[in-house]
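What you see is the complex with one protein chain gone and the rest in place.
And now, chain A:
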């Protein structure tokens, strides 16, 4: 039967769990809580999203598997550990996203192009090795389910790196110099929630589009390079 149960936007939050995030674990947890509560407060929008939360450092660990936030009752718990391997991130997404899209389609849904929100507080510690899986992930001819990537850098993360990670220049942001990192994390999640809600409104309309709101205390990375 080809009748669809709905059209969903798979959204992935990639949060940096490397050691340097240790002072901000509470801010991360608070941000995730506000994200989950914000989506629950918008059940009509949440019905059209499936949210996954992944923690990354030396590898990627699932903190919340692709979930319907209207019914999901557990809060993702982040764990501080290891270094900052971007290679692990993009290799994981290369496997994960096509599999998730296939699974959702198998469940009877149609799927919008997935979106990844990446929050990093530092430069990748794996040199340039991440560029190859990143290129493969974002090349729509190689990966038909290639996601849109929004990259937000705080702390030591550089604007040029965020620009390389993001799939469009206007999707790359860095925290303004001197911004409190805890506040920046809070703003990241605030913006993430509003972007998902706005995108949820714009989906399934005559002009479905991804809406990305710049977090307060962040600037466009393109303005910093």
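Points to keep in mind about this one:
Quick note on the criterion: contacts are C-beta pairs under 8 Å (C-beta built on N, C-alpha and C of every residue); 3 or more make two chains touch, one makes a residue touch a chain; residues count from 1.
Heads up, the rule we're going with is that contacts and distances are computed from a predicted model.
You can't see one chain of this complex, but its UniProt record names it "Protein phosphatase 2C domain-containing protein", from the set "Spermidine/putrescine ABC transporter ATP-binding protein", "Protein phosphatase 2C domain-containing protein", "Cytochrome c biogenesis heme-transporting ATPase CcmA" or "histidine kinase".
Only one of A:11, A:60 or A:101 touches the absent chain when the whole complex is considered: A:101.
Across A:43, A:127 or A:169, the single residue that touches the chain missing here is A:43. Seen from chain A, the chain kept out of the figure touches residues 1-8, 43-44, 47-48, 101, 105, 110-113, 144-145, 201-202, 204-210.
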